[in-house]
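Partial view: only certain chains, each at its native spot in the assembly.
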Amino acid sequence: MATRPMDFLNNSLEKQVLVGLKGGREYRGTMKGYDMHINIVLQNAEELKDGEAVRKLGLVLIRGDNVVFISP
Amino acid sequence: MATRPMDFLNNSLEKQVLVGLKGGREYRGTMKGYDMHINIVLQNAEELKDGEAVRKLGLVLIRGDNVVFISP
């Protein structure tokens, strides 16, 4: 059975995800919500550089056009 | 319960937020309004570079396509 992009996002709700952005920044946190533009809301989010946490952001909205990938 | 991106923005009204833009500039201020493009209006806004306030802007409209993240 196919897992379409919106299925993937729906299945990721309340789960830990890694979000890679253009330019290489990454965020890790719990997916609390999304919309069809792939704008996403993370909880307990940390900003990573080269895999290291560099800042705690708590709740954060990431605008979809910055997103390269999302992975559990 | 999910917190969709528009819920996040609505919950942030009248609260202090940090807004990260493409290129690394950041703004801190009180969220006064937003729309579906994630254009946002901040009050008592300060422009930050490397976490330091470099300019006071008071009321400011930020065009949504520049936004990377918004966080309380």
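Residue numbering begins at 1 within each chain, and the chains themselves are lettered A and B in the order written.
Just so we're on the same page, a contact is a pair of C-beta atoms (placed from the backbone, for glycine too) under 8 Å apart; a residue touches a chain by one contact, two chains touch by 3 or more.
Because the structure is predicted, anything quoted here is derived from the model rather than measured.
This structure file defines a homomeric complex of 7 copies, of which 2 are shown in place.
The definition used in the following text is that only the chains that are shown with their structure count from here on.
Inter-chain centre distance (chain A to chain B, centres taken as mean C-alpha positions): 18 Å.
Those residues of chain A lying in contact with chain B across their complex are 13, 21, 23, 25, 27, 32-35, 39-41, 43, 45, 57-63, 65-66.
Every residue of chain B that touches chain A in the complex is listed here, in rising order: 2-9, 18, 22, 38, 64-65, 67-72.
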